[in-house]
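I have a structure here, written as structure tokens, and I will follow up with some questions on it.
A single protein chain has been omitted; all remaining protein chains appear in their positions.
On to subunit A.
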Amino acid sequence: MKLVGIVGTNSTESTNRRLLQYMQQRYGKKVELKICEIVDIPVFDEPEDKTAPKAVQVLSEAIKNSDGVIFATPEYDHSVTAALKNTIEWLSYTTRPLINKPVMIIGASHGSLGTSRAQAHLRQILEAPELKALVMPNVEFLLGRSLQAFDDDGKLVYEDKVKELDKDFNEFISFVELTEKLTVNSKFFEENQKFSWDQVANGEDM
């Protein structure tokens, strides 16, 4: 199984990156987890030609070629980072690789609350009609106090969190397998790839 993990920030220091690296380490035998960065994605400004810049195309290809996507998101001001939101806007405006793609959301934060608000926002964002990702329901992996969470070898030191991650990750594997069966030749898929907000503008409101 091929998975893509997206680091939800452009910061050079990120515990979300470390969390994905830890998962790569821990589940590397079971699945192939490719970590993608968003730091090179330019600022989205609704260009008229609707073509994706190189960095967006590269990311988009990786997503298309994968069986599922893991978003590791920080929380900035109660929501996802502008950098991640920017990436998603490009994807929704140009190539739309996330349609029907199984998605797992995880997040690490320095404080103890975790990233629950950012995760909730991300869920709503990924469910927008021009994205239509299949976000795994009922699972919310929050890693609080993330600066203290990894040892020098990049291992997650909170044992309860390791157990929880194992369980959630296994569930995601099953979720990916299940959705694969459901979505082959889905009509839904085509309709959504055609969806455009201009349609709405033309009076075809949903």
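Simple rule for what comes next: a residue touches a chain if its C-beta (ideal position, glycine included) is under 8 Å from a C-beta of that chain, and two chains touch if they have at least 3 such contacts; residues count from 1.
Keep in mind that, in the parts below, contacts and distances are computed from a predicted model.
Entry comment: the absent subunit's protein name, as recorded by UniProt, is "Urocanate reductase", drawn from "Urocanate reductase", "Fe-S-cluster-containing dehydrogenase component", "Coenzyme F420-reducing hydrogenase, gamma subunit" or "Glycerol-3-phosphate transporter ATP-binding subunit". Contact with the undisplayed chain is limited, among A:T51, A:Q124 or A:N170, to A:Q124. Taking the whole complex into account, subunit A touches the unshown chain at residues 9-13, 39, 43-46, 76-83, 85-86, 88-89, 92, 110-111, 117, 121, 124-125, 127-128, 130-131, 147, 197, 200-201, 205-206.
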